[in-house]
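Here's the structure, in structure tokens; my notes come after.
The other protein chains are all here in position, but one chain of the complex has been omitted.
On to chain A.
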Amino acid sequence: MRGHDWINTCLPDELILEILRRLDSKASHDASSLVCKRWLGLDRLSRSTLRIGASGSPDIFITFLAQRFVNVKAVYIDERLSVSLSVNSVQGKRRDRDESVLTSFKLHYTAQKRPDKEEESESLSLTDAGLTAVADGFSKLEKLSLIWCSNVTSFGIMSLGQKCTFLKSLDLQGCYVGDQGLAVVGQCCKQLEDLNLRFCESLTDVGLVELATKCGKSLKSLGVAACARITDKSLEAVGSHCKSLETLSLDSEFISNKGILAIAEGCPLLKVLKLQCINVTDRALMAVGVSCLSLEMLALHSFQQFTDEGLRSIGKGCKKLKNLILSDCNFLGDRGLEAIATGCTELTHLEVNGCHNIGTIGLESVGKSCPRLTELALYYCQRIGNFALTEVGRGCKYLQALHLVDCSSLGDEAICSIAKGCRNLKKLHIRRCYEVGSKGIIAVGENCHSLTDLSLRFCDRVRDEALIAVGQGCPLQYLNVSGCNQIGDAGIVAIARGCPQLACLDVSVLQNLGDMALAELGEGCPLLKDIVLSHCHQITDIGLSHLVKNCQMLESCHMVYCPGTTAAGVATVVSSCPNIKKVLVEKWKVSSRTKRRASSVLSYLCVDL
């Protein structure tokens, strides 16, 4: 029956609320809030998360939000995100009139709320008043994230602590808060599990010790970085009070073995440990190997003094280790990695980044002893040779992701063994491995039928025949062949015909790519969302028009340094794609008409610095 509403009259509020709570995407929530006033009110009750970027007058804004969304449990405020709302995006013939009246209304509104003009310019970022408003308005708050809110001080945190006692997760990254704030949080928020103090430069031991003493029992995760006045003393307090600590991330020159030893001995449930502390040595790592037997993830970053001895003791003790990251640890060698491989056979993720003493032998033992490996990343490992990956291919049947950057000794042989042995491979990223050529990639195309993500950047020996094989065998959704300058139309055409699920494509810096490939892409890949055509000298407006004719889902297009394209091409892209969100192009290549119609979508490259 037209004009008659059945659902709204039959269902009570609570039921509709339950239904709305089960909607999973934000778009669905937004759509449901536009149905009618009742649903708008109920939808507001069902929202549990708010994300706020840097906006003008955030304090008032928060009060406004608190009145509307009363059931919010998580608030994320990130002052790094700047949102500039262009009134130009309002389209239509009566635009001029709308614009001027909108401005007049805004002035009217601000005049009402803030009678004295001086206040108008100051609170462009969240202040203590705003934080107090958050605390007052969202009393059921469980998660709060304040990222780089530079005007927030201890005072705001104190009022937050006193009012939001159910707080479970607090992220103060980059906020200049002091010890008193942290102390009050410790006294009042007894359910605090997650605490992130990265770049909180004014914190000292006093605050952290106080917090650890008061609410240490519930604390599960702690992160500290670039805090010059947090020393071993704090870690000793954490070690003695935070028995349930599972995750610890430390980036500091002021922490030494004493602190880590205290943690190792005091927190036996530790699962994740990330260290970037140049003054910590093997002694600490050995203590971790002896006491933290539940350790699942270990990450060691940047020029630390650890040697194979430390790794050996980890291999002996932490049998549950699943994830290991070794980044720029120049004293670690093959023996250490061997010890980890033979000791921690449950290893699933391994990343070796710039550790110049780790070579083929270390990786070989990983291939032999860690059958459950699913992800392997080797960055800047010039010494690792083909044989290492042969072993990995033989032993790690479940490998799903392989990342290789700047491994100049790895060639076709290695990639062939991986392809033949790891048939479940889903992601393969190779960058600047100059010995890898078509042969290896053909093997991938022939054997890895689950591959959805392929990236071959600046591997200049790869040719069209490789892409033809990949097009035939791999259901790609993401392809990046930037800089592989032997690839031309033939290869991309094969991909266009063979991979209809392709969503993201990067063919930048390909000198031989022409319009034909774009035309085929337009026909073969209707789901294409993101495309990068920068630095392709042979493509023209014709190719672009063929591409966008059928790729209606296109959301982003990068087309800088394409001398064959003109303002007409830009206009075609902007007008043909209803979902377009970003077009990167040179400013002088955009006609004034396109600028007017689509300025919110255009992103300019500054070549004239």
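The rule is short, and it goes like this: a contact is a pair of C-beta atoms (placed from the backbone, for glycine too) under 8 Å apart; a residue touches a chain by one contact, two chains touch by 3 or more; residues count from 1.
The working rule: contacts and distances are computed from a predicted model.
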item	value
Hidden subunit of the complex - UniProt protein name among "DNA replication complex GINS protein PSF3", "Protein yippee-like", "Response regulatory domain-containing protein" or "Ethylene receptor"	"Protein yippee-like"
Selected from A:26, A:319, A:397 or A:449 as touching the chain missing from the view	A:26
Candidates A:354, A:483 or A:498 - the one touching the absent chain	A:483
Residue in contact with the excluded chain [from A:59, A:78 or A:391]	A:78
In chain A, positions touching the absent partner	26-27, 30, 50-53, 55, 61, 64-65, 78, 80-83, 85, 90, 98, 100-102, 104-106, 108-109, 406, 431-432, 457-458, 482-483, 508-509, 532, 534-535, 555, 558, 560-561, 581-582, 584, 587, 603-607, 609
